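Yeah, one chain of the complex is gone here, protein chain that is, but the others are all in their spots.
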Amino acid sequence: MGAIFRDPVLFATVLGANLPFFTMAVILIFTRHNPRLSSQLSVGSIAVSAVCAISLLAKLFFAPALQYQTLWFVSGKLNIVFGYYLDPLSLLMLTIVGIIACLVQIYSLGYMAGDPGYSRYYAFQSLFAWAMMNMVIAGSMLQLFIFWEMVGLASYFLIGFYYEKWSASQAGKKAFVMNRVGDVGFFLGLILLLLGFGNLGIPELNHAASTHGLSQGLLTASALLIFCGVIGKSAQFPLLTWLPDAMEGPTPVSALLHSATMVAAGVYMFSRIFPFFSGSHDAMQFALVIGTVTMLLSSSMAMVTYDLKQVWAYSTVSQLGYMVMALASGGYFAGVFHLTTHAGFKALLFLCSGIFIHEFHTNDMRIIGKQGGRKLKIPMVCITVGALALAGVFPFSGFFSKEAILSVLAAQPNKIWFAAGLFGAVLTAYYSFRLIFHILLPMGGIEEKHHHDDHGGSSHEHEEEHHGYIFWAMAIPVMILAGVSLVLGFAEHPLEHFIMRSVNVPGELAAHGGAALQTVAHVAAEGAGHAHESGSPMLLILGVSAGLLGIFVAWLEYGRKGASRKGFLSHVPAIWKLFDLRWFMDVFYRKGLDTFMYAGLTSLFTLNDRRIIDGGIDGICIFTEGSGRLFSFLQSGMLQFNLLLMVLCAGAAVLYFVI
Amino acid sequence: MTAMNMAGFPILTTILMTTIVGLLVIIFIPPEKTKLIKQVSLASASLGLVLCLWLYHAYDFQKGGLQFVERVLWVKSIGIYWFNGVDGINLPMMLLTSVVLFTGVWTMWELEHRVKEFFALMFLLVAGVYGVFMSMDLFWIFVWYDVSLFPMYPLIAIWGGTRKEYGAMKLTLYLLAGSAFILPAILFLWAKGGGHTFDLFMLQKIGFTPYVQNVAFLMLYLGFGILAAVWPFHTWSPVGHVAAPTAVSMIHAGVLMKLGAYGVLRIGMTLCPQGAVYWSHLMALLGTIGIIYGAIAGLGQTDLKYVIGYSSVSHMGIVGLGLATLSVNGINGAVFQMFAHGIMTALFFSSVGFIYDRTHTKIIPELGGLSKTMPVASSFFIFAALAGIGVPLMASFWAELLVLTAAVKAFPVAGILACMGMILSALFMLRVVQRTFYGEKNPRWEHIPDVSKFLAVPRVILMSCILFFGLFPKVMLDVIQSTVIPFVTRF
Amino acid sequence: MNSLSTYLIISALLFSLGLLGILQRRNLIGMLISVELLLNAANLNFMAYNRFLAPDPVVGQVITLFVMGLAAAEAAIGLSIILALYRKMHSINIEAAQKMKG
Partner (left out) sequence: METSGLNTILQFAFWVTVALTVAGAAIAVFPRNILYNVLGLALALTGIAGFYLFLGSLFVALMQLLIYVGAICIAIVFAIMLSRPLHISAPPRPPVKMWLSILASAVFFVGVVSVALKTKWQCAAGHVYKASQWSVENIGNALLTRYELVFEVISLVLLVAIIGAVITAGYSRRISS
């Protein structure tokens, strides 16, 4: 224990990662009935965590990867360790999580104000922050899995935050169960590794994979199984439908968990053991296919929905698909970089949408547009910034990361992935600007009769008047994120250097971790190198034009004067319906669950229990009882008759034996 | 037997005596003085708890083996010993028993109907349970085992709920049917061992022939398996639990079901290692079926206690699967799961019991939206449900991890199927949670008060137990494996 | 005359008479009387075996005494049951007591 206080780095890590847990406990046990204090505690502790994360990043920026570990328990030959692993990737992610969680919690001060479950909300936010931070800096895959599950638990509680709403609790359940499906694969993969390799330490795994310490079969099998976890958590095909449903939660939750950090955990885990995955060509190809399919499917869904949050949810899924594509095609840095920028601008988009939703009490972009959404200037500007970043327009952060991904994809021998990536970029730009134009340039202008006018004055005054504190609590985080989205892209090279740097630092970890990282560097450099060789100007032009093309199409349909505002897909109702119903995936799951599980197995088993097993037992009982009844006729109650029989029998027996 | 350490002070007998003295004192208190009866019960239960905690603390796991041994020859001609001792397998069970008894007594604080008889019978039941766990003599194990079965009938039939006579009768008949397998098996082993000792460890040294081991193990497995709700002998579990009053469900599901698994481990696998190897596939098969079947059948239930009953079937399947692997991790996990499930299911039943006391219904569709009116009581149930799902950092997660790891190694197909059980258990627990606690506020329950601070204490104790052993599994695993590691060398 | 079989036959005769009484009497007290006969027949056997066969002279006598004690106890209990029964049913006819009929 003393070591924690002696080592400032360890102290900051432990404090930053675990403070929210105690906050949660304190809120749940003591300050439930004092929402104000609860929120202050929670925001305070997450601020401390964020500061810890930033200072760790600053302090360890040039330091080698650090590993702390202690034995958790031993069972047989299994040594389960608990530890923290601080390398550039985890530090980066820790900082992202800390900052965004902090911003979102500040934002929630406004958004959730007056909610009856205010304290509960902050308790679960703290639970999430704790789990997510611990997951990020976990030293072993098992520990990662544990906090991965805890993150899912926090997500379950936060999605179902409005538990009076059936759809919300249903969505929470769906999220948890679908995640569980993926997690079981993950779990099995871990068990396989545990049995085949015996050690789940992240550096050890990476090292073993890159030095062929693992047999190819084991590696592929476990990589594929572990990838199931990514599919679940990062909502990849075929488990992607929980994420749009998860939008039932409060908007800040969607921003934090279901776009910026938690769902990115899958991608993070992928990059965490990237050398391990890259040891298996088959697994990588599988991931590439899954990522591409996900990206395209969810983009298509985003094109038809009118729900603000749903658009961003589908978009999140598709961007996660992008990241998986990048990683699966060897673009370690591209994936991580897109993860970083995406966290920023997608949180931004959600938080802006949250302001609209909070203001207009609807999720429908058409109604928001009509009621004067564009009059909310700060969120309108910020959401446009976010959309530009998402669409990959220079100089916003999304541009840089998307270019990085496209260059990696272009380096793939099969150009189909690159084409899919480009197509995805077009779709992304299209659906995000479809939304922007809906709000900015609503059909038939702004209806002047919306309820805000009753108070008189513009909506801006209204904001000042009514909820100054609330509005600014929401606006400031949004503006900070917008600023970040604006500048983060320019930090590409320092970041790349930082993420890739640890390769060149000979530290104590070089012994077992160095080689792993070299592989990363090698693979990544290869990818980047290819990209650059294969003509970056060409790539640049293609990437930018894809984004612009999407925006242009959106403008044609929704933005320009006299536009139909229906979308080209509305001409083909079948496809519209297909996209709108999520390619019938939900229908399929629902039907499957209902017919196979509930109507099939469950009722069969229940029937079996009641009729066959219990029936059999009861049958035995009835037989016993019946035969007892039968023989009870002998029990005439006439004592002497019984005696007589007894004596006669005894006498007869004696006679038989004697004579 | 070199590792056997004689105890100076007969701590185990003292623990047993806390219940028996409690029972006697209660018998001599006039029935009107319910408050005094409850206080005496709680005092004797807490004395047991303190002694068990001390025992747990004092057990030297580095040395391992049987400790705190008391061994006195009782009947010379057939070799019955008063032979008690603890090792890493029964120590967690003793702790579990004391915790569940303590919280169970506290949970029943509001009982009004025939208080005296209730607590007297409950202490008799627990005396039997303690006896089985601490005894190392086959004769005494069987005697205590039956002592623990007998009070179940009146406890359920008098204080029970839904279809109590049927439930009580079914449960008792099932369990006695189990006894009918166990007694011949014990006598068979005793006779084959020369007929001059019931001492478990003396019999162990004899080394039975494979045939004897196969037969005896199967009988013991079936007999004890009924109590452990091994599929297809599980149907008493939902029915019996539905009928039983809260504390009885807690003790029964929490502790008594563990007697079954413990019996298989303690008698079956100790005396018949070859038999265990021979039947391990059967055990793995039934365990896996139990895991899947319990979860799926639980999906369709509408009675809260039925759901928990089926979840117990599923969780005890994990124990069965763990034992079947005959490996360090599997048995570690199985014993740990026995402990974790005991605590968890006690929490389940105590929260359901509270809800039932207040609302007088356990039917899920009638309950909906309970979270609004009783947030604390609901959170206890939800916590238990999460533990049941196997959320990490709760005790049962580690148990499942260990068992599944061992199972995937020993029986890959069964292991993978059992993993699928994790999905099902999540689905079915969350479904119950959703339907019972979430949704619109139900006007019918609007004026029902939430759980009071006083009655929250036992539930909080159980919750903290789950969390403590989830965060620090070492505390338990060190103890368990000190015995399990030498144990598995004989397979 | 003084031989084992004489005594055995006498006791068998007494026993059979007692048996007959038990089987056909409906008066409970009559049945009790017959039971006394049965016990005495058995006692006589014990004594006779002891006298003619056993090595230890005391054992048969002790058993006889024991049986006598038991018989006294049995008579006390039996008679009190009869009295209780009579108060309950106002009859001591065995055929009236049929509550245990299955």
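Observations on the model:
Each chain gets a letter, A, B and C, in the order it is written, and its residues are counted from 1.
By definition in this document, a contact is a pair of C-beta atoms (placed from the backbone, for glycine too) under 8 Å apart; a residue touches a chain by one contact, two chains touch by 3 or more.
None of the values given here were measured: they were computed from a predicted structure.
The shown chains contacted by the absent chain are A, C, with contact judged over the whole complex.
By the touch rule set out above, chain A reaches the unshown chain at residues 640, 644, 647-648, 650-652, 654-655, 658-659. Touching residues on chain C toward the chain that is not drawn are 1-2, 4-5, 7-10, 12-21, 23-27, 29-30, 32-34, 36-37, 40, 43-44, 47-48, 50-55, 57-58, 61-62, 64-66, 68-77, 79-88, 91-93.
Note that only the chains that are shown with their structure count from here on.
Taking the mean of the C-alpha atoms as each chain's centre, chain A and chain C sit 90 Å apart. We define each chain's centre as the mean of its Cα atoms; on that basis chain B and chain C are separated by 54 Å.
Only residues 170, 173-174, 232, 234-235, 238-239, 293, 296-297, 299-301, 327-329, 332-333, 369, 371-372, 386, 391-393, 397-398, 401-402, 404-405, 408-409, 415-416, 419-420, 422-423, 426-427, 430-431, 434, 437-441, 473-474, 477-478, 481, 485 of chain B touch chain A when the two sit together in their complex.
Residues of chain A that touch chain B in their complex: 71-78, 142, 145-147, 149-150, 153, 156, 160, 163-164, 166, 169-170, 172-173, 176-177, 180-181, 183-184, 187-188, 191-192, 194-195, 597-598, 601-603, 605-606, 609, 613-614, 617, 621. Residues 629, 631-640, 643-644, 647 of chain A touch chain C in their complex.
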